[in-house]
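Left out: one protein chain. Kept in place: all the others.
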Amino acid sequence: MERMSDETPRIGVFICHCGINIGGVVNVPEVVEYAKTLPNVVYGEENLYTCSSEGLSKIKEGIQKHNLNRVIVASCTPRTHEPLFRATCEEAGLNKYLFEMANIRDQCSWVHMGDHEAATEKAKDLMRMAVAKAGLLRPQEETEIDVAPSALVIGGGVAGMTAALCLANQGLSVHIVEKEHEMGGMLRYLHRLYPTMQNAPEVMDQLVNAVNSNKNIEILTSSVVKEVKGFIGNFEVTVQKGNGKTVNLGIGTIIVATGATNFEPFGMYGYKEYDNVITQLQLEQLLKSERLQNMKNVVMIQCVGSRQEGRSYCSRICCMTALKNSVLIKELYPDADIYVLYRDLQTYGKEYEEYYREVQKKDVEFIKYLPEKPPEISPGQNGKLNVNVYHSLIGEQVEIMADLVVLSTPLIQHEDAKDLSQKLKVPLGPNRFFLEAHVKLRPVDFATDGIYVCGCAHWPVDVGESISQAYGAASRASIPMAIKKLRTEAITAVVDEDICSGCGLCELTCPFKAILIEETEKGRKAKVIAASCKGCGACGAGCPQMAITMQHFTDEQLLAQVIALAEAIP
Amino acid sequence: MSSKIGRFPSGNPRTIKIQKELSKRSLDAEKLVYCYECGTCTAACPVVKVFPRHYNPRVFFEKASLDLEKVLTEAGLWLCAICYRCHKRCPHGLKLPEIFLSLREVAVEQGYLPDVPSKLEEILTILREEFPFPLVYSWLCLRPCEEESKRSKLDNLVLDVLQRSLADYKKKEVAPLPKVHREKLAIIGSGPAGLTAAWELVRMGFQVTIFEALPEPGGMLRVGIPEYRLPKEVLDVEIEYIRDLGVEIRTNTTIGKDLTFNSLLKEYKAIFIATGAHRSRTLHVEGEDIEGVVHALDLLHQANLQKRPRPGEKVGVVGGGNTAMDAARTALRLGAKEVNILYRRSREEMPANPLEVEEAERDGIKIHFLLTPRKILGKNKQVVAMECIRMRLGPPDESGRRRPIPIEGSEFTIELDTTILAIGESPDVSFLPEEVELTEQNTIVVDPLTLETSMSGVFAGGDVVSGPATVIEAIAAGKTAALSIDRYLREGGV
Partner (left out) sequence: MILLTEDSSVLVIGGGVAGIQASLDLADRGFRVYLVEETPSIGGRMAQLDKTFPTLDCSICILAPKMIECFRHPNITLLTYSEVKDVSGSVGKFAVKIIRKPRFVDETKCTGCGTCTQKCPVVEPSEFDVLLGDRKAIYMPFPQAVPRIATIDKDNCLYFTRAVCKICQKLCQADAVDFEQKPQEITLNVSAIIVATGFDLLNPSVINEYGYQRYKNVITSLEFERLANASGPTGGHVTRLSDGRIPDKVAFIQCVGSRGLGRGVSYCSSACCMYATKEAILIKEHEPDSEVFIFYIDLRASGKGFQDFIDRAKENWGIQYIRGRPGEILEDPRTKDLIIFCEHTVSREVRELRVDMVVLCPAFVPKESNKKLSENLKIRLDEYGFFKNEDSMLAPVDTNVPGVFICGCCQGPKDIPESVAEASGAAARAVEVIALTARKEAQ
């Protein structure tokens, strides 16, 4: 039975000793007595361990016996037991948001262990503040939203297809939207994949066949995402197909797997100036189509267009690609001499260092050059190219008469990524790669709920790493769809549309894209998407009209706490 | 600018030949491809310390991979002291010394070095700038084969040049150098460290006296290194040269017996302790005192001082270091019919230079791994057999090497009549006052850069600091000590 909240507050206070953690520093009985003198407090008790089953029973007892409609526990940090205490209140019939915690351990007894008197006074201050807020608390409701059991994967390359298959095999329905007329992404241009030298077309065909024959997957090639509305579980996606028609999809979660493209180094090292200066990707095409001519000296230059001013990142895959292509050239032409001009060799991890040794065994020569003394290309005799480089580890210039110069260039983000990011309302980070929610612990999530990312759209990675990330993204994306319903956060922002001027600052501020400006009959107004709102308060803090209230942290409540604290200041 | 030929570039007939020759002689030449130029070899190399301008093994081998024929004409090819310090530190464990040796052979035999004698003369000139005994050093690092019938073309050329230089040396008139400074300096020990320090200091104009306990100077160069590796005649000539420059060497003078250390402190402004490591470690097993049980250093000592010791017919050498190899090979040359080496760990853990091990095996000496003696059995006070137990390797100890653990019940007996103990040498530091701090292994604690001990004005270097090591390391220490002493005297404290 719900306790009415519009009645006069009847606050019960439970102060925890936490063994000696609090009780050994703060004079808990004194604080209990003090609490009882505060406005609206009708009951107060001390517990040895409020979080113990005994303590929880006492809370429930207290609520029943004393008709409490607000509960305060003064103990440890909310991070540990707030959900537990809230659940306890709920079990006793009290709305769980009519509960408040005062942290008199981490923020009091633990940091003021040397001064018991002061700690006790501070505990009283914290008590007073909690009581002031508790009196103004209102019950909140969490709502449930349905999740459409259908995923959208944007991008039909190796990452997109892997994620789609994983989801489909779990029984979920998946739509893949691919802007090219065929699936496969970068795999279409690759010949062999390191370090196992698997055949890229075979890997691709395997995936494409699997995707084509899976009943749960719908493929839309030559199609692009035109518009995305809604929020997690309830996205409305409009896809423009190749034939000009549009189709609307009801989507639960979205995975961005749009991959990347290869940088073309115009103006660098004679690219497009000399016929025999090509990129690794172009070399791959020649190897694939068996059009690579016999040659004596091949020079590969690493870090062309990356790790420099304007594009400072390392593209991760180019060193291994150069090594792999060296092996392929040597297979064709065992007498070829290959020189790899590098800055730092990225053969990281368990397998790639071993691969490096395999390549060294094939007599590929590695020459370290310095960024301030890059190699120089000039035309030589008989169409050969004179590659002159300062070998930084022996301190001498080395000259190579090259038949072919291969430039290892970075993967860069697609031009249309910005467009997509705006449609999805997800951010692009440095170098325009999609920005995840947290670099360490949420590498495949976006901060916006319900949207995930994997593969080169996120950062240059190789095929194996893309597949690994794709499985990761599929896992994350499947969760909302698997549980079918999502409980929304009760503590959200609320907009007073009468005051809202539609300025849009809140929309710019929100990291979760949970508040958006929409056209209404009253004009442009901010609308909160409760399902996505995390209650962080950034919009509320920034609103110049003060039209946004944060539930459970209203201005009124917060000011009451400040005033309560200030009472102690003479 | 160097023009490209490339490492064993496929298709180039000349360098294919070099590659083949190299693989015949040295397995590690194939492993050389894995070098990623970390520089540990160069950082660990004592020759680099002495000749930074002329020698850098890492750069040498990288250049070899780019233009092998060119590096075969460089001086760097000849300076490696074959001390194997690089091999111990290299992440891949590459055996650079043996590659150097192989390349030297290839250079001469394949005609890449048409005028070997002038090359060697060039090397000697470089050595003379920095070394007190370039000929001794050359004999040690060029390693000409002792047996005439087995000598290679290179060995013969080397011997020609060295013998000629030796003859020139003998004829040379050398005047003592001027004594510019008033301070008198004392050096205890006339091994490579002591002699090098003396040479440096006398060139700087100091008055130097070396105190040597044995009747003849040279330290390990004389009593440790066998004649087949270093003819004593060469040592005599070069030590004479150092004496001629004005260094006083007082032989048969033991500090701690004939003179006290404190008396040296009073008379000399600075002291360099370079007494080496000549105390043999004992096995602590039953029967160690039976006749026929010899310490390796004693055997070498006697052999090198021409006392003609007679080992028995069946010899067992206990140990796995360079001394064990030297002792085993010396025993063979002194007439033993069968020589066995017994080492308690496996081949990979042997501290001896892999080359010495290889040569010992080529001599016909058998090396037995993973066993250790438990008891030495005698009859009529003569050694007749040795009871041994098999070992297995457990987890690594503090030195990082795997600890040998006896396998209970695996005892067995080897018949022999001589046991040579070569399980390690430690310094005799009984003559030092308490103020000079020692490690647990009885070596002297020094500042790693200045080589000063815990007693002001007293320096130490060579085996007495590092424990048993190589000649080149001792030479490097001697040079460092000399510079340190000079600085100490000028600044009145280091």
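Chains here go by letter, A and B, matching the order in which they are written, and residues are numbered from 1 within each.
In the analysis below, contacts are C-beta pairs under 8 Å (C-beta built on N, C-alpha and C of every residue); 3 or more make two chains touch, one makes a residue touch a chain.
Just so it is clear, the model here is predicted, and its values are computed rather than measured.
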Touched by the hidden chain, restricted to displayed chains: A, B
Residue of B:V446, B:A469 or B:I485 in touch with the missing chain, whole complex considered: B:V446
Per the touch definition above, residue among A:G349, A:P379 or A:G504 touching the missing chain: A:G349
Selected from A:R316, A:K384 or A:K425 as touching the chain missing from the view: A:R316
Residue numbers in subunit B that touch the chain omitted from display: 31, 34, 36-45, 48-49, 52, 56, 58-59, 88-93, 396, 398-401, 437, 445-449, 454
Those residues of subunit A which, in the complete complex, touch the missing chain: 18-21, 48-49, 51-52, 79-80, 83-84, 149, 166, 169-172, 193, 195-196, 198, 203, 307, 312-316, 344-354, 357, 370, 392-395, 430, 433, 438-444, 454, 458-460, 463-465, 467-476, 478-479, 482-483
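The criterion applied here is as follows: only the chains that are shown with their structure count from here on.
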In the complex with subunit B, residue positions of subunit A that touch it: 296-297, 334-337, 345, 356-357, 360-361, 363, 365-366, 368, 388, 391, 393-401
Interface residues, subunit B side, partner subunit A - complex: 1-4, 6-11, 33-34, 36-37, 58-59, 62-63, 65-66
